[in-house]
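A protein chain is absent from this complex, but the other protein chains hold their places.
First chain written, first letter: the chains are A and B, and each begins at residue 1.
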Amino acid sequence: MGIDRRSIVKFLIGGAVGSMFTPTPWILTDDISIWTQNWPWVPKNIKGVDAYVPTVSKLCPSATAMLVRTVSGRPVRTMGNPEHPLSGGKISPLAATEVQLLYSPSRIKRPLRKASDGGWKEISWTDALALLDEKLGFVKGSATRLAVISGDQTGTVNEVLSGFVASMGSKQFFLMPSEAQTLARAWELMGGAGMPGFETAGSDYVLALGADILESWGASTRTRRAYCEARPHGEVPAATYAYVGPSCTNTAVGADIWVAAKPGSQAAVALGLANLLIKAGATSSAPDFAAFKALAARFEPATVAQLAGVSEANLAMLAEGLQKAKAPVVIPGSEFGQGGSVAAAAAGMALNLLLGAYNQKVGLRAVPEFAPVVEKAMARKDVMANDLAAYMQGLAEDNKARPEILITYEANPVYALPGDVAGTVAKIPFKVAIAQFMDETATMADLVLPSPLGIERYDDVATPAGCGVAIYCLNTPVIDAVNPAANIHGGDVILGLAAKQNANLGFNSFKDVLAAKAKAVGANVADLTAGKAFVSEAVTGAQPSLAAEAIAKSLEAKAPEGAYALAAVNKLGFGTATTAVPPQNLKLVREFELAGTLMYVHLNKATAAKAGVAQGQKVTLKAGDGKAIPALVNISEMVMDGVVMAPCNLGHTAFDEFAKGKGANVARLFTAQVEPGTGLSFWTQTGVAIEKA
Amino acid sequence: MSGAQQSFKILWGMAIDLDKCTGCGACMVACQAENNLAPEKDASKKQRVMNWLKVFELSNGKPFPDHDTAYLPRPCQQCGNPACVPVCPATVTKKDEEGGIISQVYPRCFGCRYCMAACPYKARYFNWYDPEWPQGWDKTLSPDVSVRPRGVVEKCTFCHHRWMKAKDKARVAGNDPYDLPEGAYVTSCTEACPNGAIVFGDLNNPKHLVHKLAHSEYAFRLLERLGMDPQVYYLSRREWVRRLGNHHLENEKTGEFTPLGGGHHG
Partner (left out) sequence: MDKALLPEGCPRCSLGKFLIWMAILGVVLAWGGYWMARIFLFGIGETALDNTFGFGLWITFDLAVIALGAGAFFTGLLRYILNIDPLKYIINLAVIIGFICYSGAMIVLALDVGQPLRSWFGFWHANVHSMLVEVMFCITCYLMVLAIEYVPIILENRQLNKIPFLHNLAHNFHLIMPLFAGMGAFLSFFHQGSLGGMYGVLFSRPYAYRPGFFIWPWTFFLFVLSAVASGPVFTMLIATIIEKASGRKLVDFKIKALMGKIAGTMLLVYVPFKIMDTWGWATSVLPEMGLTFGELFHGVIYGQWQLWTEIFICGVIPMIMLNVKSIRENPTWLYTAAILDCIGVSINRYVFTVQSLAAPVMPFDKWEIYIPNQAEWAPTFLVIAYGAVLISLSYRYLPIFPQERALNAAK
């Protein structure tokens, strides 16, 4: 057989070249290119016609106004609404994911009844409402057997809820604790009219006294627009921002000045500043100015340094800044947006009065309330006087009559209230949760009624807490409810139940309530429906007092126990008690915020040395009464000496795989006490011990 | 040898004021919603989490109370002299289109990750698994941005599809699509930021604010010293922040360096 070199080369090259002339390799490669772009398990995008529909976020406490981008009716995402004062085209990290939350694995899709084995049974709306109606029949006329908790801070639904509670013979309608309540109580003590609001736009000196104004306090997207306007890119800012608080919050990062102060020491700092300002000539025509002056005089810089940990130099610097400013504003608030001291709020507002920053364009403003439309609804001040934390405490201690029925409306008290109320709630015989997500409270309920998301329903937003102007917005459904059995607004549920209980509230549907509200507000309904906001810059009321007496009395509050002070921080990006961390937002969690199931708590090097703990070490934070949470240590110089900083909104035990079991719930450590003089619970002062685990 | 950079009439760029960024993360969420990024269940594995835009935390390194913090949002820097482009074996990523945005052709990427090794900003991300959305969530996917399967690298595109749309809009209106007014095309993060920390526009267009800001005395660029010529500028009035933009030897003043020539292969 004659095989030579040539024939081998021929064979090899011929074979290779030959196969190239057959279609096989080419078809194969072409097919591979196509296959690898079209795996059936990778979703495809769907083309369509764009539309941008205005609405206002009901999920985000910032009440950011949004445009929902829809593609042939399919919601795609939310973006800011440039035409709206609650957005200016910008969006909060929570509102930015609202469309995706439609499909959150935690969404409640239909009514559920707790079965005897503890599992869930799907039931029809008719059966669910019949069941609830039957139960309500037993509690009608009792002042104590029905309690309703609302998590909505801005909606007229609260009128429906409180009207229903009132017509059932009870007064036990509560809002989840918030800045709105603290401010409202303080304002009432000061004899202020309307609602206290703070306008920062146009200010040249903004002092945030604890309030995380550039992150989670009030209508923060709006506040941040004013911040942006005052700070042209790359130029010397037109306004000085100062933040006073125990940790370097996002507001502190954005501010020019961060003055460290112990958690919950806002009143002391405010009084210390008032003392310096009064010494420098500040005065007020308030009836109790003399008493206030005497009270403030007790807060010499050295005293403030001791009470609040604010150095004398820093206090003087802040006082000087305020004094020199043409249009200053002081915004008091809890570091984490709830449980703030009413006295601190009053003292902070009093500073505005001393600075003459009252009912001017900038500063503290008495913003008129919109007239109520549900006749039987409880007055706002009565609702604000209802102290939910104290009520739960009372139930826990058997000092208060236990309700037979607890209805929660888009509220998650089991997770969010200070301490641990799960045991107390569990003892309530029939619990109804009107909720959007399967949160801790819904998980404990006997009956769960699904609530549509804001973009799926009619709703409204009236002047968010602390907003400097009165704003009213109407939401119309942007899209059909993605879960057909979750398309009934809680307001309609309540109106229907009220009618059945012969406790008619005067409206057939919640939509009618909103229409009446829009009329009462005095807005152009067509404009509102088109997504425009009604804005009124009017102010109301005469000279408030400085609440000197109440503030003085509040100083009798118990000092916190524990070697270290707990500073909680509330970031909108981590969601709220009712949303938990939205799936997309989980990516905002930083490396040293969460490691698997453990979250980090933050303390500076000096504090860590004192506590004898090191970076990454596992510890238990204890706050008395057996309250404890596990955590890892992160050494961070963003926290003042003697303070442990922990994030809110982690550590959910309900929800989905995105939120569940990630970190610990810092609210478990909060220690509430009723504030002397003001009568509202506060929990900004919690002492903790750090134990090595 | 392509040492000479391609020059463009339009150069899309950003000026991010770090003194205004408070680290809230709205930009990161807005980016995910705009660009169809899938959520991830274990977000504490930071080196695996995909964020086209990531906000870094900067520290001045001093103990409390002298400590200071800044947040730095990091999109793809769309470098004029990119490290990623020349290394890509399959011509997946290029800087050859007007506007100077670095492209990434997902259907062509076979996932060798050499570009990721090249990018010092860690701006490139790999799809370690197929993307997974909770049931129904895929209905919210934007039609503008294709969904990426596992095994390919992706990165920030300066919301390139928005530029395409802005050009179309200009054409329909009878305007020059290559002379867009300020704001006609902005990225999703720019649009979202409540503090207005991000300014976006054409670096070459004197009518655009970024053009001016890029020349601000407070402006600096990340790793400018390596000669990558990024199109993202940062601004800070704080010296320590500006110093963290580049490596400096102890005796060197902030910003005092000559950028290196950069890549010499190919």
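We adopt the following convention: a residue touches a chain if its C-beta (ideal position, glycine included) is under 8 Å from a C-beta of that chain, and two chains touch if they have at least 3 such contacts.
For clarity, every value in this text was computed on a predicted model and none was experimentally measured.
Trainee: Name every shown chain in contact with the chain that has been left out of the document.
Mentor: Contacts of the omitted chain with visible chains: A, B.
Trainee: Can you work out which residue in B:K45, B:K62, B:R171 or B:K207 touches the chain that's missing from view?
Mentor: Going through B:K45, B:K62, B:R171 or B:K207 one by one, B:K45 is the residue touching the chain not shown.
Trainee: Which residue from B:C27, B:A43, B:C76 or B:V92 sits in contact with the chain not drawn here?
Mentor: Candidates B:C27, B:A43, B:C76 or B:V92; residue touching the omitted chain: B:V92.
Trainee: Which subunit A residues would touch the chain omitted from the figure, given the whole complex?
Mentor: Counting only subunit A, the missing chain is touched by 1, 3-5, 8, 29, 32-33, 35-36.
Trainee: Touching the absent chain: which residues on subunit B qualify?
Mentor: Touch set of subunit B with respect to the missing chain: 1-2, 45, 47-50, 56-59, 72, 83, 86-92, 108-114, 116-122, 124-130, 149-153, 222-223, 225-228, 243-249, 252, 257, 260, 262-266.
Just so it is clear, only the chains that are shown with their structure count from here on.
Trainee: Where the centres are mean C-alpha positions, what is the separation of subunit A from subunit B, in Å?
Mentor: Measuring from centre to centre gives 31 Å for this pair.
Trainee: Show me the residue ranges of subunit A that touch subunit B in the complex, using the header's touch definition.
Mentor: Subunit A reaches subunit B through residues 33, 36-37, 39, 41-48, 69, 71, 74-80, 89-94, 96-97, 99-100, 102-105, 214-215, 220-221, 224-225, 227-228, 231, 233-234, 236, 248, 250-254, 260, 482, 571-573, 583-591, 594-596, 604-606, 637-641, 656-658, 662.
Trainee: Which positions of subunit B touch subunit A when the two form their complex?
Mentor: 15, 17, 19-26, 28-30, 32-34, 36-37, 39-44, 46, 49-51, 55, 57, 59, 62-65, 67, 69-71, 106-107, 130-131, 133-149, 188, 191-197, 199, 209, 213, 216, 218-219, 235, 237
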